[in-house]
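Only one protein chain is missing from this complex, and each of the others stays in its spot.
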Amino acid sequence: MVIVSTPSTGDPHTMPDAGYRIYALAGVALFAIGFYSLLVQAHLLRRIMALNVMGSGVFLVYIALGAQTPGPIPDPVPHAMVLTGIVVSVCATGLALALVDRVQAAAGDAEPGEDA
Amino acid sequence: MTSAWAMAWLILTPLVAAALAFAFPRLGRSLALGTAGVIGLAVAHLMRLVFANGVQTHLVSGWGAPLGIELRADGLSVLMLIVTALIGVAIALYSQRYFVSEHDDEALHRERYFWPLFLFLWTALDALYLSADIFNLYVTLEMLGFAAVTLLALAGTRAALTAALRYLFVSLSASLFYLLGVGLVYGQCGTVDLPSLAAQARSGPALWVALALMTGGLIAKAALFPLHGWLPPAHANAPAPVSALLSALVVKGPFYILLRLWFEAFPALMTPAVAQVFGALGAAAILWGSVNALFQPRLKLLIAYSTVAQLGYLFLLFPLAASREGGFMAWSGGLMLLGAHACAKTAMFLTAGNILHAAGHDRIKDLDGITHVLPVSVFAFGLAGMSLIGLPPSSGFAGKWLLLNAALAQGQWWWVAVMILGSLLAAAYIVRMLAHAFTRVNEPKTPNPIPPVMEGTALALALLAVVLGFASPWAAELLRVGAPVVGPIVMGGSVP
Partner (left out) sequence: MTSRVMVGVLSLAMCAALGWAVQSLPVRPTGLTGASLAKLPESGVTNPVTAVLLNYRGYDTLLEVGVLLLAIVAVWSLRRGEWPASDLHDRPLLMSLLRVVLPVLVLAAGYLLWIGAFAPGGAFQGGALLGGAIVLVMLGGLARRVLAYDRLLRAGLVLGVIVFAAVCAVTMLLTGGLLQFPAGTGGTWIMVIESAALVSIGLTLGLLYFGGRPNGDRLDSEHRRPAHHA
């Protein structure tokens, strides 16, 4: 697996050609961990956190993709996409929490017994 | 008025109306009606432009792709917008009286929040059908999902809330799968613009994985077997107009995106094997959904399982439209079926809502004699059932006829068997409900009164579902504009 960086020409501030990959792989790992927890955890709040972890994984992959540019300035498009994604993620979390509270109030506990 | 203006009206009107409906809750009903009117006019205008001048595009903010976002209206988008507008108008009318039928503060609360949420849903759908940018589609998908989940939760019952939470979890995780796929596409191709992706025509492992991720997410959102489990409790426990919106419109959005991805952006990746897998899942959905519908004690659950089955028909489009010879016939057949299902399913759910109001429950075996109480609604249900089964001259028949002919023309006779079986099962569960409705009763039950507009909209949509079969040549002509597949339409059904 090639994640050793190869030196690029010129600017010392540049991310080496493949150096971004470790971050992208970390993002992928977070995504998988989050997905596993989402399916396995029964506690509703932990499921919401699992979704957040998945989201963070996706955002990390985007940022890593934006890092592989020849100059010192990273690609702004993935950054803007991540900003949008974070806002949507916060909204989703807020909605999920409110809904979990309603479900708990109706049922009495946070472990519904069936998985999503 | 240019197409850019039409597109802007289509997206901005419901968005602003939603904001105003939240700021001034009393204006909710009028805002919805006004929006329906504006959208109707805008869709009609856009349709005329597309017929006259072909595919309409607009570069938002003046920047060309891939830097900017492109709005695009071709035959497929316009057809989806027309279907959305038809159902939207019907729901806007139906819901004027639906919530007020119950007299208490909780109903008022539900109505006050229904209107902005409904308008947000409409915004999301219009934005989705006009967008040619896969990241922008993510944002529209999220808006769609949030609105749908919250509308479902408005019912307030424990079953509805649990179903809503399950739907939310599925929706959010599916969106994240989709988003990761978009990221990989950007990493590979440097763009998220659909036409640019189509022009690049790349392939590679990253794109395979990306497409798998996106498809997985979209299939879950479209409730294709085997990821359909969230749908029946959700659609059955929502308030009646919401059930209609969910079945007729919300699940179709992700399906539309799948079409765009596989037929336009990455057609090289759609090997025959992949197409057959889609078809197999669709066939499983048809059979599983129909058989389950047959045994449901509650009317709304029956209708919800019917949705699972009907969505399976749509996925038969993949194996049948991929080829050159029968391609367009299957394409137009599948999409006509989509429109037919939207009208018929809405009519059915609205009818179920009327029955629920009148009788206080929706247990099928206890619905004896409901015809005497709600003749119009039961008639509407029957007409909608006609379209669902696929009886001529309904649009359901037109769609299925085209799909059957396409399957025969390509020698994929196994889909023919599935479709025929599906129609038979549909006939079984429709007749089952009607049989109970038409039985004689000794003591007539005293019903709650139903406002005429509620029965009227259900009937109107059912009539549309039946009559629109005559409009199928026109629909096919519309779909030809910018279609990714070509081919003749052989209405004679000749088998080579």
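Observations, loosely collected:
Per-chain numbering from 1; labels A and B assigned in written order.
To be clear about the criterion, contacts are C-beta pairs under 8 Å (C-beta built on N, C-alpha and C of every residue); 3 or more make two chains touch, one makes a residue touch a chain.
Quick caveat: nothing in here was measured; it's all calculated off a predicted structure.
Within the complete assembly, B:153 is the residue of B:31, B:76, B:125 or B:153 that touches the hidden chain. Interface note for the absent chain: among B:129, B:186 or B:349, the touching residue is B:186.
Between the chain not shown and the residues B:31, B:127 or B:163, the one that touches is B:127.
Although one chain is not displayed, its contacts with chain A can still be listed: residues 1-2, 17-18, 21, 24-25, 28-29, 31-33, 35-36, 39-40, 61, 65-66, 68-71, 73-81, 83-84, 87-88, 90-92, 94-95, 97-99, 101-102. Contacts to the hidden chain, counted on chain B, fall at residues 2, 4-5, 7-8, 12, 15-16, 18-20, 22-23, 25-26, 58-63, 66-69, 71, 105, 108-109, 112-113, 116-117, 120, 123, 127, 135-136, 139-140, 142-143, 146-147, 149-150, 153-154, 180, 184, 186-191, 204-206, 208-210, 212-213.
FYI, only the chains that are shown with their structure count from here on.
Across the interface of their complex, chain B is touched by residues 31, 35, 38, 44, 47, 51, 54-55, 57-58, 61-62, 65, 77-78, 81, 84-85, 88, 91-92, 95-96, 99-100, 102-103, 106-107, 112, 116 of chain A. Across the interface of their complex, chain A is touched by residues 135, 139, 142, 146, 149-150, 153, 158, 161-162, 164-166, 168-170, 172-173, 176, 179-180, 183-184, 186-187, 230 of chain B.
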